[in-house]
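With one protein chain held back, the other chains of the complex are shown just where they sit.
Letters A, B and C mark the chains as written, and numbering starts fresh at 1 in each.
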Amino acid sequence: MCRWIAYRGEATALEHYVTEPANSLITQSVQALESTASINGDGFGLGWYGQHPEPGLYREVRPAWSDENLRYLCRHLKSHLFFAHVRASTGTPITRPNCHPFACGKWLFMHNGVIGSWSRLRRQVEALIPDELYPARIGTTDSEAIFLAILGAGIEQPVTAAETVLARLTDFVNQTTPADRLRFTAALANGRDLYAFRYAVNDRANTLYYRESDNDIVIVSEPLDRDHKNWIAVPEGHVVVACAGERARIVPLFQQHQQAAE
Amino acid sequence: MCRWIAYRGEATALEHYVTEPANSLITQSVQALESTASINGDGFGLGWYGQHPEPGLYREVRPAWSDENLRYLCRHLKSHLFFAHVRASTGTPITRPNCHPFACGKWLFMHNGVIGSWSRLRRQVEALIPDELYPARIGTTDSEAIFLAILGAGIEQPVTAAETVLARLTDFVNQTTPADRLRFTAALANGRDLYAFRYAVNDRANTLYYRESDNDIVIVSEPLDRDHKNWIAVPEGHVVVACAGERARIVPLFQQHQQAAE
Amino acid sequence: MCRWIAYRGEATALEHYVTEPANSLITQSVQALESTASINGDGFGLGWYGQHPEPGLYREVRPAWSDENLRYLCRHLKSHLFFAHVRASTGTPITRPNCHPFACGKWLFMHNGVIGSWSRLRRQVEALIPDELYPARIGTTDSEAIFLAILGAGIEQPVTAAETVLARLTDFVNQTTPADRLRFTAALANGRDLYAFRYAVNDRANTLYYRESDNDIVIVSEPLDRDHKNWIAVPEGHVVVACAGERARIVPLFQQHQQAAE
Partner (left out) sequence: MCRWIAYRGEATALEHYVTEPANSLITQSVQALESTASINGDGFGLGWYGQHPEPGLYREVRPAWSDENLRYLCRHLKSHLFFAHVRASTGTPITRPNCHPFACGKWLFMHNGVIGSWSRLRRQVEALIPDELYPARIGTTDSEAIFLAILGAGIEQPVTAAETVLARLTDFVNQTTPADRLRFTAALANGRDLYAFRYAVNDRANTLYYRESDNDIVIVSEPLDRDHKNWIAVPEGHVVVACAGERARIVPLFQQHQQAAE
């Protein structure tokens, strides 16, 4: 279990979302309210887009709450699309390459969830990564493997690519005895468009909320303040599609497949 | 607020006290039960005596709960007298030199507490460190400054030296308006003898317990298990004197001064 | 001995100076050409000004050459005035607060040099820091102490403030027997103006160069490329005064004092 926020909108200093709110991500790193792990002290990361086509990354193995560098960066970095993540490891080591977000080319990804029995399913999941993307696997998490699998599954259609991989993962966990659980609450972006997924198999999905204004959308694991009426819960099995210049749409996952089948 | 344990007795693997008990120090780093800070994730440290007259140290800025090195060392290091400490910083930076325990010559020291308004009292406290010991000040904590002040106050009589410094600190906090608080729950050792202090001014003292058998004594911030009847609470204003080859004595602080004054 | 660069001019990505040149600061961290320490692997730091009146800082204890975060930040951060520094410790611990640059309010400072016998002179130098700035001493280096002493010596006249402190330091090293050495090659900035000093007592001064164009000035420990004719060596006992909107002036240190005395 981890906590994260994703922002798309007018360029803004990261501190307004990461460090300043009453229930900011830093506060959640010490005590998350809606997470099975109340402490998220196993490293953290920022990913952000600026003028360069590829995003920047700042990832560290220390807890977010005591990192002076993070406070300086959140004050000085401005971005129109950024991710921030605090980690509670489900078993893989606390290393920078295992901290979220993950970057590859213009794409950015972060995840809160688990593929139950990672050590049993790992080889199957890693096999979903195409050869040309395997050099980009610099860590050992399930999250990074899923990201690279999605990139390899036709990323020009991001929702379909994610659905393709989630269908495979669903098969994998259902083939174990007893059936494993899969929880996937994740964000994906390319510098323009932002996608956030809430999905689970054999388990309850991790929480996901968003708040939209005329100028921006913020998508979070849990609300950043106590004004809960501002925050809309994303239903299980849905994806938030927040394309540049459009209002966000909440779309059921696997809809197109179903439509195609009808 | 921090959590710590000190052990003196037959040489034993550190893991039996640091990592294995139900409420081990590692467990307390995630969720302490009797502390104002439930998370102690701002670094940690081990100090232990072996055949060399000077103690060994292992200190790290990461949380104790995720440090693989710590688990290996606790399994492989055996010692007849060791300290272990998990830190919740009261403001000074998370650096290795600011992690407890502190070592100087044959002496080892660790602390749980605070000198309220450290930034106001710091120069006065640092002035208690004699010139010849000032090069040993490699960090910036109040705890290290107090340790070096005690070493400079006639350390061949450790209790008297600590009393001398505590009397000065008591003056310092009482001279501020409003009066500052002082909490000092600390352990001191020289490779043979172990001393543990529980003292406070203008505040409640932090908890301190011990458990003694024929072969060893364990002194802790809070019990390592739920069998609370085995653990004896040290009263405020007292010091545990656990000299090699003797049963521990619980002695009131400033007793000799009072006797001398009578 | 350390290596550093300072830049003032049109806002630019840090990478053009820190990571890209043939003899970039990163290259110098592996093998400096004009330094007594060829490896500068004891931590590093960036300090930069943006829209916020106070500068940002990124400091790390790992070597600069292997820090992925540094590469991302140098690509994404743009600044009109920034410092970058790679450290070769002269004895104080490798901690983030001991890495350069140092920030206090709107001021930024970094240093390459040494006050010989720091452990002997430390208390005298720390006594130069006024009480109100002493809480800003979060590390233990000679460099940070000198910075805070300069801030306390009338920083509205930065060159005079530095001269006042350098005169005191000169007295200190000349009072020891045998006389200690002092090497001070440092940069100071306030977000608008940049000052770089080259000074030594009882020793040769560390190298200092600059390169100026219509749009910017770069001041460095050693040239960033082999085109040495572009780089002007700053003479010993001089300060580069690079005020916003003016051509840089190379001014002898202690000139005003001498003039006043004439």
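Just so it is clear, contacts are C-beta pairs under 8 Å (C-beta built on N, C-alpha and C of every residue); 3 or more make two chains touch, one makes a residue touch a chain.
Source: prediction; values computed, not measured.
When the full complex is taken into account, the listed residue touching the unshown chain is C:94, out of C:11, C:33 or C:94. The missing chain, though absent from the display, is touched by one residue of B:75, B:120, B:168 or B:181; that residue is B:75.
Chain C meets the missing chain through residues 30, 39, 41-42, 61-63, 65-66, 68, 89, 93-94. Although one chain is not shown, part of chain A still touches it, namely residues 92-93, 95-97, 119, 122-123, 131, 134-135, 137-140.
Annotation for chain B: contacts to the undisplayed chain at residues 48, 50, 52, 56-60, 68-69, 72-73, 75-77, 96.
Definition applied: only the chains that are shown with their structure count from here on.
Chain centres here are Cα means. That of chain A falls 40 Å from that of chain C.
Looking at chain C, residues 96 sit in touch with two or more other chains.
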